[in-house]
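Only one protein chain is missing from this complex, and each of the others stays in its spot.
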Amino acid sequence: MLQALADGLLQGAVLSLAAAGFSLVFGVMHVLNLTHGVTVLLGAYLALLLWRILGIDPLLTIPLVAALLFALGYAYQRLLIQIAIRRASLMSTLIVTLGIALALRNVLTLVFSPDVQAIRPSYAAEHISLGGIILDVPHLLAFAASLLLLGLLAVILDRTSLGRIIRATAQQPLAARLCAVDVEHVFGLTFGLAAAFAGASGVIVGMLFPFTPTTEGYWTLYAFVVVVLGGAGSPAGALLGGLLLGVVGSFTVRWIGPAFPNAMAFLVLVLMLLIRPNGLLGNAFGASR
Amino acid sequence: MRGRAIAIAAIVAGIALLLALPSVLSPFQVRVLQNLFFAAALATAWNIMGGFAGYWSFGHAGFLGVGAFAAALLQEHLDLGSPAAALVAGIALGAALAAILAALLAYPVLRLRGAYFAIAMLGVSLVLSELASNLDILEGGVGISLIAVGPEWMAPEVFYYGVFLLLLAVSLAVATTIRTGKLHYGLAAIREDEDTAPMLGVPTLRYKTIVFVLSAGITGAIGAAYAFSLGYITADSGFRADVGLDIVVYCLLGGIGTLAGPLLGAAMMIFLTQVVLGNLLQVHLLVTGILITTIVLLLPNGILGAFARRNRRSIPAPVVAATLSPPIGHGDAPVLMLDNITVQFRGLRALSEVSLAVPPGKIYSIIGPNGAGKSTLFNVVTAYLRPTEGVVRYRGERIDGMSTLHLSRSGIARAFQIARPFQGMSVLDNIMVGALFGRSGPRDARAVTEAALRITGLTDLRDQPASSLPIGHLRRLELARVIAARPDLILADEPCAGLNATETLDVERILGDLRARGMTIVLVEHDMATIMRISDHVCVISAGSKICEGTPDQVVRDPRVIEAYLGTPASKLVSASLTTAVD
Partner (left out) sequence: MMQAAPLLLVEAVGYAYNGAVAVENVSLTVGSDEVVALLGSNGAGKSTTVKMIAGALRCQRGVIRFDGTDITRLKCHDVVERGITLVPEGRLVFPRMSVRENLELGAHARRARPRFAENLDRVFSIFPRLAERQPQLAGLMSGGEQQMLAIARGLMSAPRLMILDEPSLGLMPSLVETLFELIGGIRTAGISLLVVEQNVHQALSIADRGFVLEKGVTTLSGTGAELLHNDFVRRAFLGH
């Protein structure tokens, strides 16, 4: 049972990181970005490329992948999402992000083939034993990396001036404008930041799980569940939600069967949406949906 | 009458044409049309919920798969004799199971709005797909084979051409029936403003459940037929997630909420993917993705939506005059009574021990300076806010904490300061919602609506979209919608705010007219002159307490009122002017 808990926590941290970007965009801009899952996979595929061609260990590719996706995310927001937001219809951003996700999924399939891929660095098969629990090395490294990156995001949001402007814009966008903040630019930066962290999580995901373009939908859904569980906008909420989801998943695998963690995740989602749709920690910026 | 005859003739001719078509087309072309009917039927069924009610499900693939597997499993485990029986039973079971699933999901999932609902449904369909892959229904195999059910003398694609055409007809029939009834008004109200709809008496959960179940049932039936037409079902081919999203595209492209829109969208997309791109599955998602992005940004209402201006039939008013008087007469007992109402927010006492009694058939005004607690009082009186202490009684019955729907059924109507008309609907349709879901039956609704239009002077504007009305007309529309429900008691929050002199007099005239018809009116107002002209009784609130009550004359001369309401430095100036205004 302790094994299941440990597995759950290790996996949960990765889920948390993979949801952090989605959570940020939802918390700040109230946009449900369905392109999120594809962004995660983009990170995975980029890491795959770098590993195959240049032989670089995936963890080391994180900064580059993050930087690249930051730029893409910023451009995406300024060029497309902004237009969709101005349409001011609840569904327009949802559909636009969905459309782009589908299109990108197809592009990835065409470029990389629908085959299942995985990144298996040299230490992939190693594991250590800790008091009777077996922890494998990639998972441990992923756990550490995820926590580190989540911490980094928290520092950016709390301690830097960029973070302060993002928080202010999230809390009161009109007032931010009146303080000479270029809100569209801030939204772009937020999106870029979210994409960067999504891509970084993709690198890690690529190391741990086999992936193919069709799995992108699942990563978006997981992010959604994490946000509904933990609350939107803060890395803390993402961490809480992700760890919970991870643990629920691993216990489901152990006690009900390996085919059911997704079904359980959905059940949890529906329950939370009914009981506490704003998540356990609520919206970090004080706004409600 | 001639128009009717022509329409029927056209439909019959059309059906004959469609039935004859397969004999002159190649099998490939017949198959394309078969796919078209399949797509159009699904889109029409989805549109019942997505277009009419505004609830976009991204997971209808789940119902499709449930239908498919129901049919496949049924004919695998139960021998019904003839293939025809297997088909019919399969379709029936598919429809039933999908409908039951929707009914079970309704309570939890229909509480979600907009994007949350869409994603939740996507989750449902993905989970169902997973369960299908993993549970033992496949009994170790990958899929289920289905026996062929078409007659031997007919080519299979022709047979299924007919089957899907029939299902399309059923789907259209259901959609058309809903479109021309009271249900449609209710759904439109839900789509436009789900918070205001129950205030007008629309049973939102019930209506949403109805369309959800219908939409799911039809989709399930189509899924069952689909399974037979494929001949072999796996989890992937049954729960076609891409089809689930395609359905949304068809409706978005063609025009969501219209009857022909889904058909047009389906036709265009099928043509595009099967004829132009030659069924290039490799770029299917790419095309779909770019298409829906472009449509949403450029043509948010779809192709037909861009053209269609809901030019409502302007049927001339029926000759029978309608009465707008409240159906129940009243005696002398106070209609509304507040007993020692106290409202305490964290650290702030908004209202302290306020008591008042509203006599029937009169206009009772509540006034007070800004921030005095009028809004809080209004919220308590309209049962929007539960008082910390004290009781609110309507005709002797406690109403604090009563649900919105229940309140409107009891004959209480509320008109808010911020007018919230159904933006996408015409003036007439807005009022029709009030009439249909109020205390007249559907038969009288149109007559009552005309009466309401007359009283509020909006008859000439009946076909204007509500979104284009200036604020004076919006207020009158709000009142018209409210009175069309034939309430006993109208609670109005600052109905004259923001109106100029003429418009204010209009509203005052309407309120006087309503009083003459026997309605009781409670007003919250800021404008002294209005109060003076039309109130029978006035109650003054300041800093959360009632400081004075009586006739307008009594109240306006009370020094406490002048001081509290108008501010000390100008009080001399003002009270002098007030007396001139009064005399």
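Details
The letters A and B name the chains in turn, as written, and every chain counts its residues from 1.
The rule is simple: a residue touches a chain if its C-beta (ideal position, glycine included) is under 8 Å from a C-beta of that chain, and two chains touch if they have at least 3 such contacts.
Given the structure is predicted, the values throughout are model-derived calculations rather than measurements.
If you put the hidden chain back, the residue from A:168, A:264 or A:280 that touches it is A:168. Looking at B:197, B:266, B:528 or B:561, the residue that reaches the missing chain in the full complex is B:528.
Among the residues B:499, B:524 or B:555, only B:499 touches the chain that is left out of the figure.
Residues of chain A that touch the chain left out of the display are 164-165, 167-168, 171-172, 174-183, 285-286.
The chain not displayed touches chain B at residues 369-371, 423, 467-471, 474, 494, 496-501, 504, 526-530, 543, 567, 569-570, 573-574, 577-578, 581.
Convention: only the chains that are shown with their structure count from here on.
The distance from the centre of chain A to the centre of chain B, each centre being the mean of the chain's C-alpha atoms, comes to 35 Å. Here chain B touches chain A in the complex through residues 56, 58, 108-109, 111-112, 114-116, 118-120, 122-124, 126-127, 130-131, 133-135, 241, 245, 248, 252, 282-286, 288-294, 296-297, 300, going by the rule given at the top.
The touching residues of chain A, when paired with chain B in their complex, are 32, 80, 83-84, 87, 89-92, 94-96, 98-107, 109-110, 217-218, 221, 224, 257, 259-260, 262-263, 266, 269-270, 273-274, 277.
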